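Structure, as structure tokens:
Every protein chain of the complex appears in place save one, which is left out.
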Amino acid sequence: MNNDRISCKQNTHKTDLSLEIAGIAMKNPVMVASGTFGFGREYSEFIDINNLGAIVTKGLTFLPKEGNPPPRTYETPGGMLNSVGLENPGVENFIKKEMPYLNSLSIPVIVNIDGDTVNEYYKIAKRLDNVKNISALEINISCPNVKQGGMAFGQDPQNAYEVVKAVKEGTNLPIIVKLSPNVTKVEKIAEAAVSAGADAISLINTLLGMAIDIYEKKPVFYRTFAGLSGPAVKPVALRMVWQVYDAVDVPIIGMGGIFTWQDAIEFILAGASAVAVGTANFVEPQAPEKIVAGIEHYLKEQFEENIRLNDIIGLAHKANID
Amino acid sequence: MNNDRISCKQNTHKTDLSLEIAGIAMKNPVMVASGTFGFGREYSEFIDINNLGAIVTKGLTFLPKEGNPPPRTYETPGGMLNSVGLENPGVENFIKKEMPYLNSLSIPVIVNIDGDTVNEYYKIAKRLDNVKNISALEINISCPNVKQGGMAFGQDPQNAYEVVKAVKEGTNLPIIVKLSPNVTKVEKIAEAAVSAGADAISLINTLLGMAIDIYEKKPVFYRTFAGLSGPAVKPVALRMVWQVYDAVDVPIIGMGGIFTWQDAIEFILAGASAVAVGTANFVEPQAPEKIVAGIEHYLKEQFEENIRLNDIIGLAHKANID
Amino acid sequence: MAKLRFFADIVMNREIAMDIFHMKLYCPMAAKLAIPGQFLHMRCSDTLSPLLRRPISIANADERDGTLDIIYRVVGEGTRLLSAKKTGESIDIMGPLGNGYPIDQKVNRIAIIGGGIGTCPLMFLAKKLATKNSKSGNLVKHSVFLGFKTAKQSFGIEFFQSLGYDVHISTDDGSLGFKGFPTDLIQDYIFDVIYACGPKPLLAIMQAYAVRHNIMSFVSLEERMACGIGACLGCAVKMKSDGYKKVCKDGPVFELSKVIF
Partner (left out) sequence: MAKLRFFADIVMNREIAMDIFHMKLYCPMAAKLAIPGQFLHMRCSDTLSPLLRRPISIANADERDGTLDIIYRVVGEGTRLLSAKKTGESIDIMGPLGNGYPIDQKVNRIAIIGGGIGTCPLMFLAKKLATKNSKSGNLVKHSVFLGFKTAKQSFGIEFFQSLGYDVHISTDDGSLGFKGFPTDLIQDYIFDVIYACGPKPLLAIMQAYAVRHNIMSFVSLEERMACGIGACLGCAVKMKSDGYKKVCKDGPVFELSKVIF
């Protein structure tokens, strides 16, 4: 596979974690996953957000969305289910109330967008196109917790193609397409997204799961199904990153169960140019910062001087070929 | 949905756990999952196997199979990956060396079968057709750990249909079809299997996952991918049982991460007539026995007298409709 | 920028009633910041099981000796692991989190009403109110109404008494005090402000009562939490207007009249 998916700005440090994905310049490859970090503000009491590679916002819809009735979260072995249902202030309120804070950050801001229809995706993209300080859009075609749209777009290559195409028409911003793991062949969806113009692929969104309250004798969640995330899903996420790396030539942002720097390295060796930390934030707010430090340490310990992050992306595929 | 998927033999006890699935009479709904219980002998030093509802053997191929190189197992958060690769003695050795012990048990014996080709499935089914004391065949169209066949049959409705059809031609034994969770719409595969004559559906087999050794910088497993099982996958398994229950009218055997009786009850309320315990056996050999006791206790505590297991299968679907 | 995340030393952890534990933590910074109604988001294990943190109310905080108290009931895996922790171990906490009870009202007659483990945040509240009243020279007697399942699970009674409150007790089985619910007892009195915490049925009755008598009331709510700080939108509770609020960030204390039960 190719090594030039990301171009690294070389600097004088021995280990250079900086990279550029789809035109987004990041000082390290560790982002936070959409929906697990609000619009950033809340975690500023726990970490220095400017230490992250990039921030990804909670999913936005065109109009405000109230979200699902409680309960919205439920713990499972090694993971959790969520059914937030894309509660969000809508694109206008976002621009008015959240962008000012995001503008104050020195790191790239990636806005996660979601729609019920292809046209809604188009409209949000268009509206965000001329907003300053947005580095890229992440198209969520994989949300399992809404009545319409969401995951359905991510389960069929043709649907995925159309959404991406529409967003491309609405904006000049780089486009990251976020895939659903609830498919037979994730690489087919990735290929469709890339052929429609995706500049990068992110995966995985949550696995579709559920829980039943055995005393109430009914599903825990109002919408019956909910999204599974956390360490439990890591082996599946890693496998899908591997498959997509073999299938497409755009950079991959890997996520799903990343808790430690060792997890992050697994994703990078499998083919992810960057990683995103989701559920782990809830348990260990410093997880992203610790992961940055761990990656740096790993590079220094395991490779010769002047190694670039770039050099180890997808490295495990080569071992495999031998 | 219908209540007559299973017919319960009423007896004088207050809680009657006995049931009949696809013509297999079981004294309780707790089975063990294929590949986690060998051919039964090993666990006889830890539990009284005759207390189980039924035993399901390790997957059999027509000829002996050596299996995959080590490592074959790997622990993950709340679960494990395996890549055994269907090591088994082949159908003739099975009949000669393993059936005598299985004959000595008083519970139904279900034989799990696997093939590289449709014809191999047919041949095994035919060979086992006239072997005494086999209660049913479970067709594994979902093994992720072999080079050919296996899961590929379970990821496409047409392929699934053909395998089941062929097995039906080879045998008069009841047929359970074991589905792969690595699909976009599991209910479509279930429908295909039923239309080809499946008498019952079992699910889920393992989720396709992987792990990378960050110091060796290569995949942990020789075949790169491996199968994820254990509590981590339970929410996904439960969701799929729910979906298949809504789609087909044959009994369902639910499995995937069942550890406690509470887990088993969740599956039953979601629509499983019986459950199978897999990975949990490794950790808690008495898990199946404890689950039987727990189900009995739950029925007594939560329902009025004379409740039958039958009455609560899929119960959570009704709550949902209200 | 205060980082609200600490590794606190466990000074004490012992069973004070059936399945109810009292843990004292040494954590000067958190003790200094804490106000009644806030909670700690606690990691119960350093493994991945259980995964998420557990929210537990602050039952007391002593700024001078730098300690925080929590009182919790063992109900599942997380609280079971908490109860197994030993003096001298340290524990990973986020907090104090949430908004806390407003206590600046100039009022005469205060009622505090709690059910079971809901008593915990009310203890800290009672202490702050008592301090405030003694400072302001306000000597009006305030009332506390507490309900427990059974005598064996009761706790905190002497604490409220020692602060000078008029304490009314009920138990479901009549093994201590009135047989019934604390809401049965309160119906005879009238107050200027009510502070409540407890199971939903209790709170729903109190809501009706407060609306009927037009009493300003504050309630601390519970909901399943992931982040505990307002980032995941996981702990939604529906309000009569304004849609969903977050228990962890907008609450856990809300105006009782606004909540939909």
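The first chain written gets the first letter, and so on, giving A, B and C; residue counts start at 1 in each chain.
By our rule, a contact is a pair of C-beta atoms (placed from the backbone, for glycine too) under 8 Å apart; a residue touches a chain by one contact, two chains touch by 3 or more.
This one's a predicted model, so the numbers in the text were calculated from it and none came from an experiment.
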Exercise for review: Check the whole complex and report which displayed chains the hidden chain contacts.
Suggested key: A, B, C
Exercise for review: Could you tell me which of A:59, A:77, A:170 or A:271 touches the chain that is not displayed?
Suggested key: A:77
Review point. Among the options B:29, B:77, B:154 or B:314, which residue touches the chain absent from this view?
Key: B:77
**Study point:** Residue, one of C:49, C:150, C:175 or C:257, that touches the chain absent here
**Key:** C:49
Check your understanding: So which of C:77, C:92 or C:172 would be touching the chain we can't see?
Key -> C:77
Study note, to complete from the structure: Note that chain C touches the absent chain at residues 45, 47-50, 77, 81
Exercise for review: Over the whole complex, note the residues of chain A touching the chain we left out.
Suggested key: 77-78
Point to revise | Missing-chain contacts mapped onto chain B | key: 35-38, 42-47, 58, 66-75, 77-80, 82, 84, 87, 230-231, 259, 279, 281-283, 285-286
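Here is the rule we go by: only the chains that are shown with their structure count from here on.
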Review point. Whose Cα centre is nearest the centre of all Cα atoms in view?
Key: A
Review point. Where centres are the averaged C-alpha coordinates, which chain has the largest centre distance to chain C?
Key: B
Check your understanding: Using CA atom averages as chain centres, what separation in Å is found between chain A and chain B?
Key -> 34
Review point. Tell me, which residues of chain C touch at least two other chains?
Key: 48-49
Practice item. Mark out which residues of chain A touch at least two other chains, giving numbers and ranges. Key: 77-79, 230-231, 259
